[in-house]
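Excerpt of the complex: some chains, original placement.
We call the chains A and B, going by the order they appear; numbering starts again at 1 in every chain.
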Amino acid sequence: MTVISLITDFGIKDGYVGVMKGVIWRICPDVYISDLSHMISPQNVREAALILDQCAPYFPEGSVHVVVVDPGVGGTRRPMAARLGMQYYVGPDNGIITRLLGRAERENWEMQFVCLDKPQYWLTDVSHTFHGRDIFAPSAAHLAAGVPLAEIGTAFTDPVRLALPVPSRTARGLRGEVIQIDHFGSASSNIGRELIEGRLQEKERIVVRVAGAVIQGVVDAFGERPEGELIALMSSAGYLSIAVVNGSAASKLGVKVGDPFEVDFPV
Amino acid sequence: MTVISLITDFGIKDGYVGVMKGVIWRICPDVYISDLSHMISPQNVREAALILDQCAPYFPEGSVHVVVVDPGVGGTRRPMAARLGMQYYVGPDNGIITRLLGRAERENWEMQFVCLDKPQYWLTDVSHTFHGRDIFAPSAAHLAAGVPLAEIGTAFTDPVRLALPVPSRTARGLRGEVIQIDHFGSASSNIGRELIEGRLQEKERIVVRVAGAVIQGVVDAFGERPEGELIALMSSAGYLSIAVVNGSAASKLGVKVGDPFEVDFPV
């Protein structure tokens, strides 16, 4: 059966997510609806882009990811649906798919983008404030029900992209920044595995500097160090990260998104 | 496939909601179970009534909404199931359906109410403290599995209704009150579209007063005003509301449920 996933900044108290589920099932009665996250910080498109990029590759072909973090709702930003490889994205054209687009380009996925401009695939009354309910949920449901992408909108080729920070080379290694603090208080950088895997054979000699802390060595697993110790390791999403064994690096260091994250390689 | 939705004040940490899901699937193995909200403030029947009323109309025919906000559990309040139009409600008879009943009456839906007094449709052991698990979840599952409403309880005609605040006329317009603060910190009043839509042709001259703030004009969309500005607009649920563009009116004004919400129309 098809899966429609939901990522929003709606929180979990109000009925906003519930309304979208109802809309979807009225149009497409046989589809799994899966909450991915509704705790994206309000209007934080970058955070949504990260979660989408981390989750989508693990989903089945044909999955439809609805992501509604939409500070421009009711304005001029395009409502959008896209095919990226064998999956679909539905939501505002505001850069949420930037990371997934990068992946698609590196891996040569087929891509298609349409502007959702066919009201027959929306709810009858469209508000100025809740396109998640009025445009995105119904469009996703029609896709899940088998309506072709080209049918529900008009093609375009220039989706909006976020200008994401990229790591730079330094005299001694790399300088990136913190892009995510997770529930455990671990802090992930934007330094991907591909940038450092050539140096991991001497990983105990790598030095990581972040938020005033200096960490000697990169470990493979939490269990290599005692509880409470600050460690550097590759995150499960493939980025160089810091963590405290059975604790919180965020609490210990006060590290936050945007902080510099430096790596020194051995000479 | 049929959908059973769940609204509770159980929170999301404990196993209470999980237990209800298990009970439902044991009785009715083929049904989607959809969390709407488990973050209703403890024992806050009014909040649950709002969320139910906002979500239910978007769900498919045949959906069963289980709402367990039940301060009177184990006492004399009736356990109840109702048909409202083409959907079902299962939960305590304590006013949770008040708003949905109003909608049903305005739109002339067929209605039926039964007191859940047939133990053969409950779990074998019924506690004094968790009818969500012991009575409501199994009753909802039997409904979803096709047992007729009249079969699972004894008919009655006088469901409990909450005495909800209604807006009153003032010399210059209307005086309502704040009925909901959402995840974004926007504050919704009980002044529905029908009360003001006759005046919206001069909407830039309407004045809204709430929590010490005076807002000139009602806008259609967030994007009409700069970030950080306090605005008045119709909420997606159809009530006059205040919000801060990409910010929180609740944080800015300290506004809370029950605060007066006044509208002055132009003379």
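By our rule, contacts are C-beta pairs under 8 Å (C-beta built on N, C-alpha and C of every residue); 3 or more make two chains touch, one makes a residue touch a chain.
Because the structure is predicted, anything quoted here is derived from the model rather than measured.
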{"item": "Where 2 copies are displayed, count of copies in the complete assembly", "value": "3"}
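Following the convention adopted for this analysis, only the chains that are shown with their structure count from here on.
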{"item": "Distance from subunit B to subunit A - Cα centre to Cα centre, in angstrom", "value": "31"}
{"item": "Residues of subunit B defined as touching subunit A within the complex", "value": "1, 3, 5, 7, 12, 32, 34-40, 50-51, 54-60, 63, 180, 182-184, 220-223, 233-236, 246, 248"}
{"item": "Subunit B contact footprint on subunit A (complex, rising order)", "value": "9-19, 21-23, 25-26, 29-30, 32-33, 35, 42-43, 71-76, 127-130, 133"}
